[in-house]
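Starting off with a structure, shown below.
The full complex has more chains than appear here; those shown keep their coordinates.
Note that the chains take the letters A, B and C in the order they are written out, and that residue 1 is the start of every chain.
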Amino acid sequence: MKSGKRALVIHGPNLNLLGKREPDIYGSTSLAQINQALKELAETLDLKLSCIQSNHEGELVDLIGEARGHFDGILINPAAFTHTSVAIRDAILACGIPTVEVHLSNIHAREEFRRHSLVAGVCKGQVSGFGLESYLLGLRALTSELFKPKR
Amino acid sequence: MKSGKRALVIHGPNLNLLGKREPDIYGSTSLAQINQALKELAETLDLKLSCIQSNHEGELVDLIGEARGHFDGILINPAAFTHTSVAIRDAILACGIPTVEVHLSNIHAREEFRRHSLVAGVCKGQVSGFGLESYLLGLRALTSELFKPKR
Amino acid sequence: MKSGKRALVIHGPNLNLLGKREPDIYGSTSLAQINQALKELAETLDLKLSCIQSNHEGELVDLIGEARGHFDGILINPAAFTHTSVAIRDAILACGIPTVEVHLSNIHAREEFRRHSLVAGVCKGQVSGFGLESYLLGLRALTSELFKPKR
């Protein structure tokens, strides 16, 4: 029997270039491959997935704001917006849906300005540094959150 | 006799969620109710009002840049962009129209990063902390600016 | 029928010099004119007003501390003390009366050290930048606070 739980996967700016871009940092996996892997895992976790990528902060804010009622959880890689977007922070806060933040690279080992996340403080938690695996672990974390008994 | 003065009311990111979002901070009034209240007050102040909301910084910059010639004043709640948008600051500076900044919550009593406004320095003034009332007071401030004798 | 609500208007240091002092920043209105305008507005708002000015932080702290029981709200322009007085902050906190902070000039557009208010964090909200109008708007904000239905 299906749980009927749905999750929204949001990829932030420049992630459409994955596989072509700085392969020594981000690896050679494409965004399509990530989405494919996520969907395969989602199936085993009894979760329905919608995946979206945008370079527009406003579109991400729109999406998150409209998520309530349509999705039970959000998996987000805010990419560059991690460090600059109060609007995405506020959107996550406002929509009230459990959110998990993921990063392909280990942001704690890069430039100083990448070490602070404006978004992490309103998420359930953060996974960073494991490439494609970050997404898969993040989806597991979100699932475990969605299926855990209420208290 | 009508003055013919027009004002543009701009609501920044996530304000479309008003009433649903963090009611302990922003109250339960919806954006439609705010616009309604503003329009009722505008009528008594002999002012014509256009109201717009967007989660897209670029749209706000477009709007402000095109305001000159169509509007005599701007009432803006930049929301999250208050703290991150140099582009909106520059747009206000460039359009040269008197602008008043308003905030629903008292931004001076919230997180450290919400205490600095990149926008306030190019506005006529700022009203913050009074919920819906902040908008109404801001509109009065703008009106008084628009109708005050030239010097 | 009168509401019987009373408000205390407090003017901080150097505001006795208003009209004589740096007119390009503060305008040419005198303190007496501000008080007169406030009283006229107060009458229409069914509010009784007492106005006081002092250059002494200690007197302001005395006044605020004694306000409870005699006043229902405070309208304060802490002027220079805005940026230096923890004592006034503590007094407002301690007296527990709704307080609104106003500034003639837009403090967010002046010297760096004027951009941080030690007082705003314990006030209901802040109005700054509209000259005499700041006071009138502040009084409206306070009134709306005093007359709003309890929750």
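Miscellaneous remarks
Criterion: a contact is a pair of C-beta atoms (placed from the backbone, for glycine too) under 8 Å apart; a residue touches a chain by one contact, two chains touch by 3 or more.
Keep in mind that this is a model prediction, so the values were computed, not measured.
The total count of identical chains across the complete complex in this file is 12, with 3 shown in place.
Heads up, the rule we're going with is that only the chains that are shown with their structure count from here on.
A simple rule picks the central chain: find each chain's mean C-alpha point, then take the one closest to the mean of all protein C-alpha atoms, which gives B.
In this structure chain A contacts its sequence twin chain B using mostly different residue numbers, the overlap staying below half. Averaging C-alpha coordinates per chain places the centre of chain B 23 Å away from that of chain C. Taking the mean of the C-alpha atoms as each chain's centre, chain A and chain C sit 47 Å apart.
Chain A and chain B have Cα centroids lying 32 Å from one another. Annotation for chain C: no residues touch 2 or more other chains.
Those residues of chain A that touch chain B in the complex are listed here as 56-59, 61-62, 65, 68, 84-87, 89-91, 93-96, 118. Residues 106, 108-109, 115-117, 120-130, 133-134, 137, 140-141, 144-145 of chain B are the ones touching chain C in the complex.
Remark: chain B residues 12-14, 16-17, 20-22, 54-59, 79-81, 83-84, 113-114 touch chain A in the complex.
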